[in-house]
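Take a look at the following structure, please.
Removed from the display is one protein chain of the complex; every other protein chain stays in position.
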Amino acid sequence: MFIASQLMNGLASSALLLLYSLGVVMIMGHMSVVNMAHGECIMLGAYVCYYLYTVAGVPYLLSLMMSFFITALFGAAVERLIIRKLYGKTAETLLATYALSLIIKQLVNLVCGSELKYVAVPFDGNISVFGVTVPLYNIFIIVITAMVLFATWLIFYKTPFGMKMRAATGNRSMTECLGINCRAVDTLTFAYGVGLAGFAGAVLAPIRGVSPFMGASYVTDSFMNVCVGGLQSLPGTALSSLLIGQSTSILGGIWNEVNAKMLVFLIVVVMIRFRPDGLFKKERR
Amino acid sequence: MLGKLKKLPVNRYIDAGILVFLLVFPLFANNYRVGFMGKTAAYMIFALSLDLLWGYTGLMSFGHAVLFGLGGYMVGLSFTFSGGVPDFMSRMGITELPWFASVLQNEYIASLLGIIIPGALAAILGYFIFYSKVKGIFFSLITMALAQIFETFFANQSAITNGTSGLGGLPRRFFGIELRVKPFYYLTVGVVILVYALCLRLSCSRFGKALTSIREDENRLSFVGYNPAKFKIAVFAISGMLAGLAGMLFVPFNGMISPTELGINLSTSVLVWIAIGGRGNLTGAMLGTLIVNWLQTLLSEFSADIWPLVLGGMILAVIFVIPTGIVGKLKELQYNANARKTLREISQKEELPNE
Partner (left out) sequence: MSEPLLRVEKLSVEFKKFKALTDVDLCVNEGEVRVVIGPNGAGKSTLMDLITGKTKPTSGKVYFRGEDITGKEPYVIAEKYKIGRKFQNPNIFNMMTVYENIEVALSGYNTVFKSLFFRRTPETRAKIDTVLEKIKLSGKRDIIASSLSHGERQWLEIGMVIAQDPALIILDEPTAGMTAAETYKTGEMIKELLAEHTVIVVEHDMDFVKQVAQIVTVLDQGQLLAEGTFEEIEKDPRVIQVYLKDDAEQ
């Protein structure tokens, strides 16, 4: 019984981890840009959701979509103004996005106030799954994450845009030669990644609350997760989310969540020594 | 002909300026300001240690504060345990000190551990990361995770570390020497000078040249017969020990140590100081630390809210206007002037008819 409920919790936290890591797969995996402001993008999405859903009374699902689009727009602007000028300069990109995170955090803090804002849980109530009582919202998280994952996969592998994007990450100069506008692809990819972060923020808002400083804790978790999954791989990241989410949940249930995280970190460090391409990277064909 | 280029680089004059400034500062300042400057001096050691790693070797650590904070916690715990079971423990109903307390109670051993443990942690982590095939950004990501996890871990172990409130009431002691503010300040500045000399010696040595080569092109270096992994582990360990030392000197001025001292914020801040000052020349690390910390105190006295915005703006300005930082820009100017002269001399010589 205890195990089963831990597993259900683990599944929900795995789904959340995957949801807020997906943007990183886009931006880090496909553009080799580490966005230190990823947490702040999540935070922005959460604020959009708070103002639309809680303050203005817009339906939750619509607020979710708006969170995605508004943060994506913001992402496009950031790519145009800052990131574009720094491609290939890792250290500079890290510092610039860190500067950005400082500025966003403080602006939001000054404009909206530093106190934690609460967002009512939309699909309130519990449901019984295999005899375990599970909050309905957890089910919603799992479903919506699966949907976003599927949509991303479709965009990636089944649309002309996805093809262009994968072409641009594979061989830039060649792609340019084929007449594909890499700059537009970059902007769209970055915007999509940031939009996903905002979407994740809106999903997180009802369970974790909204504050200017909420972003910090998600950044490293999602980076680690994507590293374990093998940078560019969607299924890899999905599997590693499942693994990390479940193991922290189970270990956390019997031990202590922080110790569990420490253990997972140690395993990741040791793993990187022996499986540098990530746990689930397929052998090259 | 080459005399001009052999002249002392411009940044060595700035170094001398900074060290003289540190030495005369207490003559014109009250104890509060001296205490603040002491913290800045400790931060300078910290920044120097990271400059070896990032500026010279190109390894951008986002978790260097972990090594700094571990040094600080060793002396902090040592003092806390020296008076028996501390208050925060007895409030939790703990009557016995943890098993390692008896080791830490010995101040000298604790002080040594404050240097050894960060160095060893860096070496172990380095062994796993640098012998792996993963390159570049992974080091930054793993160290970032290290900082995050250590911060939460130390906050979580409240039975030993007093959680987020940290260990307070710490005296100004260093390797068993207890001093008042100004003498302790001079002791710290003395250590700054020693560490600076050590870093200068290292960077000018062949070891330092190998580090720069790793930054430039690690693969090429291995074809000249070096094992880059060993060099990276070595510099990470040295850098870790110096960071630990910096933490041990910081804590006495600060009077306390809390998990924020080994977290991701301080780790990133120190990178920013170096980036603004200019990386890979030691001077930039010291100058950047000085400038940013002074600005921060000045502006915070004026308005606390504005600081993150100013800092963010400064970072972006440096990246887009002077990507090599203040000192880097100055060095470039000097080098270009000299190089132009040398090349002109060479071409003049070649234009002469063959002797």
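Which chain is which? They are A and B, in the order written, and residues in each are numbered from 1.
The working rule: a contact is a pair of C-beta atoms (placed from the backbone, for glycine too) under 8 Å apart; a residue touches a chain by one contact, two chains touch by 3 or more.
None of these values were measured; they are calculated from a predicted model.
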{"item": "Residue of B:25, B:68, B:153 or B:231 touching the missing chain in the full complex", "value": "B:231"}
{"item": "Given B:221, B:262 or B:315, the one touching the chain that is not displayed", "value": "B:221"}
{"item": "For chain B, residues in touch with the removed chain", "value": "1-2, 5-6, 202, 205-207, 209-210, 212-213, 215-217, 219-228, 230-231, 234, 335, 339, 342-343, 346, 349"}
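The rule is short, and it goes like this: only the chains that are shown with their structure count from here on.
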{"item": "Computed distance of Cα centres, chain B from chain A, in Å", "value": "32"}
{"item": "Chain A partner contacts - residues on chain B that touch it in the complex", "value": "54, 60, 62, 125, 128-129, 131-134, 136-138, 140-142, 144-149, 152-153, 156, 264, 268, 271-272, 275, 305, 308-309, 311-316, 319-320, 323"}
{"item": "Residues of chain A that touch chain B when the two form their complex", "value": "32, 34, 36, 82, 85-86, 89-92, 94-96, 98-100, 102-103, 105-107, 109-110, 216-217, 219-221, 223-224, 227, 256, 258-259, 261-262, 265, 268-270, 272-274, 276"}
